[in-house]
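Excluded from the complex is one protein chain; the other protein chains are retained at their positions.
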Amino acid sequence: MNKAIVLATAALTLAACAPAGSQQPVANGKKEISFLVFETPNLTPEYWDAAIKRVTDKHPDIAVKKLVAPSAGERNAYAKQLLASGQLPDVMQAIAPSGLAESGNLYAWSKEELKNYAHPRSNPLGGKIYQLPYNSQPTPLVYYNKKLFAEAGVDAPPKTYAELLDVSARLKAKGINPFVVGGGGKDAFAAGYIWIALVGADVYARQPDFLVKRRAGQVRFGDPAFVKATQKFADLVGKGYVDKAGLSRDYPSTEKAFLDGKGAMYPMGSWFAAAADAGADAGKPPFEIGVFAWPTDDGQVVVPSYTGGGPIVNARSRNLEAARTFALEFNQDAANNDVLVQSDAAIIAINGYRPPPMGPVYNATLEVFKAGKAVNAFTVETGDDSLLPGVGDKVFALAQEIIAGKTDGAAAAKALDAEWVKAGGR
Amino acid sequence: MFLDKRAAARTAAVPLQRLTYLLSFVAPGVLVYACFVLAPILLSFGYSLTDASLFATRTRFVGPDNYLRLLADPSFLTSLKVTTILTLIIVIVPNVAGVGVAVLLDRAGWLYRALRSVFFVPVVLSSVVVSVVWMAMLQDEGLINRLLGIRVGWLSDPDLALYSIGFIISWQMLGFCSVVYLAALQGVPQSLHEAAAIDGAGSWTRFRKVTWPLLAPALTTNTVMLLITGFKAYDHIQVLTAGGPGLGTTATVAFNVIQVGFTANRTGESSAMAILMLVIVATVSAVALRLLNRREVDL
Partner (left out) sequence: MKWLRPLVSIVVAGAFFLPLYLVVANVFKHGPDITASPAAPPIPPTLDNLTQALTRPDHLFWNGLINSVSVTLLSIVILTVVSAMLGHYICRTPSRFARITLLVLLAGLMIPPQVILVPVTQVLNLTGLMGTISGLVLFNVGYYVPFGVFVFSGFIRAIPVELEQAASIDGAGPFGTFWRVVFPLLRPATASVLIFLGVWIWNDFLNPLIILGPAGGTTVTVGVYRALGQFQRDYGDMFGLMVLSALPILIFYFALQKHFVKGLTGGAIKG
């Protein structure tokens, strides 16, 4: 009995030296780097594996160990957790550099390395660029169900905010839920898109550097412009235009709800266009999807968006050279980007890149993006103009409160200022 | 002095033997415990007196600042309230229901044996699986609302979410409590029941005067187990609501320790929270144990 136990323990101990699912450390001259990714209904494990392989095929001396964050919405938190436990990966995809760069953990890209990018100065942190800015994502645009709009007698998307209110009223009169939102489980971010749109349209349009000023203590969330925008959100909820059931839906369920026709309008990031077009191919949804920019009071077309989304590199990586090479290649590989466009509706901001032929919703998204004035997307910024670490989560929590009807514009703004101070701001 | 050479040899070898004994029997357990439990507690305490954070370039000693700030912070006080409510639900509901189920199923036969197994299955499932299943059922358009024909926001209403989580955890722990009570029930001598019946006691009186007092040790075990479960609840909260909906409506102290420590990375603050949590858990457990033990002794 004892011998059996000893033998079993020894065997298991040996097995424990290399846990299943982790690759063996460097052998035969390959430089191993770890690459943190995240999975969504669009970005499947197969997508990542194929994309990684395209790069390692061209650089056989690099071995990539793929790490997967536990969820897309928490990937930034997860990266920080890894930093806290001393396991920061070598390359990380679409992780916000703020919170990581400050203590010198990230590699700053040189001008030479950024020469292919259309907007090389996106999201600077302390003047330096840490995240390769290759993907422009309007966040959010308003996708809408053309069939439900027609049922309510609306034949064109609203151009001003007043028109939006009118459209919502008409939808509600027909018993159609105007806005589909999310925010359940761990996907609290899905509750925020209306607020993000309002801040973009009403605050950033006139003060594009609002958060920079906030960091300097020159403005506060409690200022009239921000409060007014937030109050609009609370008013929409108050009028019953926002479906509270969304607070029980996590992100994939929210998307499903819109595609199942549970609401007419779906404020969402442009990545939704991929699902929309894919659905059309598969025979569902049984309605056409249109898109418009969240309207401002005066009709000026403003599109909150974020250009970034690329990899960031651990400055203290053991194979820094390999990490940088991999990151750049992964990011600029045309085939990779084609797949990304098709699976995630990316708008690639790399010079000379031509997207493959895409479906109607993607094309409509692209049109709106080009026609509007680009401003920052509240909570999505990652540079010197971003929220302090941890405050983004509070924004989503407050959005949940607003949707639940528990707070209004002034109170939410005040709470946000309090959280800002707690996070170390002025 | 020694009766034979063997005894002499043994005595001479005793110090070395004693040392071997201590090293192999005592040292491993004590060392691992010291490294992974005691030392971290001390480290936690140490951090709680600093402003350590991942973004700070220097760490400074700030004394009781973190504690004072926490005790004045409304969101910490909310987390205390949330923890209290959740723990109360978890301690009371499965305990009470467990007695009921135990009494109900305290009969011989294959049916009751099978049903007893059924109740225990959730206990051995992982909380993540349990949470995912319940989340699907409690969505606003999920099965429960559809079956009952209502539209209640079990997990989306900030006022209800905490109670839903409490219910789900209670559901998972019910089997545990009923098994413990069943064993205690089976320890009640039949003769006592018979004597009481002869004296004319009805079944409810018999339960109150004969059965219930003998369940006291089981009550202690269950209550302690449920207290610990309530205090350290994390998995369910993370999967079901991630502390929301809204600002911290379902965030217990234990949950916030992880959020602030690993997400917002304010190590000093989270360590202070952790130490406060330790103090609370120790106090409540000590008080509960004293009350329960006294009850056992009295009976």
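Just a few scattered comments:
We just call them A and B in the order they show up, numbering each chain from 1.
Convention: a contact is a pair of C-beta atoms (placed from the backbone, for glycine too) under 8 Å apart; a residue touches a chain by one contact, two chains touch by 3 or more.
What you see is a predicted model, and the numbers here were worked out from it, not measured in a lab.
Interface note: of B:60, B:81 or B:107, the residue touching the hidden chain in the full complex is B:107.
The omitted chain makes contact with just one of the residues A:252, A:360, A:405 or A:424: A:252. Panel shows chain A; residues 2, 5, 8-9, 12-13, 15-17, 19-22, 34, 36, 38-41, 44-46, 49, 65, 67-73, 78, 81-82, 84-87, 89, 185-186, 250-253, 255-256 of it touch the chain omitted from the view. The chain not shown here touches chain B at positions 17, 20-22, 24-26, 28-30, 32-33, 35-41, 43-44, 47, 101, 104-105, 107, 111-112, 115, 117-130, 132-134, 136-137, 143, 147, 171, 174, 176, 179-180, 182-184, 187, 217-218, 220-221, 228, 231-232, 234-235, 238-239, 254-255, 257-258, 261-262, 267, 270-271, 274-275, 277-278, 281-282, 285, 296.
Going forward, only the chains that are shown with their structure count from here on.
Work out the mean CA point of chain A and of chain B, and you get 37 Å between them. By the touch criterion given at the top, residues 53-55, 57, 73, 135, 138-142, 151, 153-158, 238-248, 261-267 of chain B touch chain A in their complex.
Remark: chain A residues 77, 80-81, 83-85, 99, 102-103, 183-186, 188, 191, 244-250, 253, 257, 262, 389-390, 393-394, 396-398, 400-401, 403-404, 406, 415, 422-424 touch chain B in the complex.
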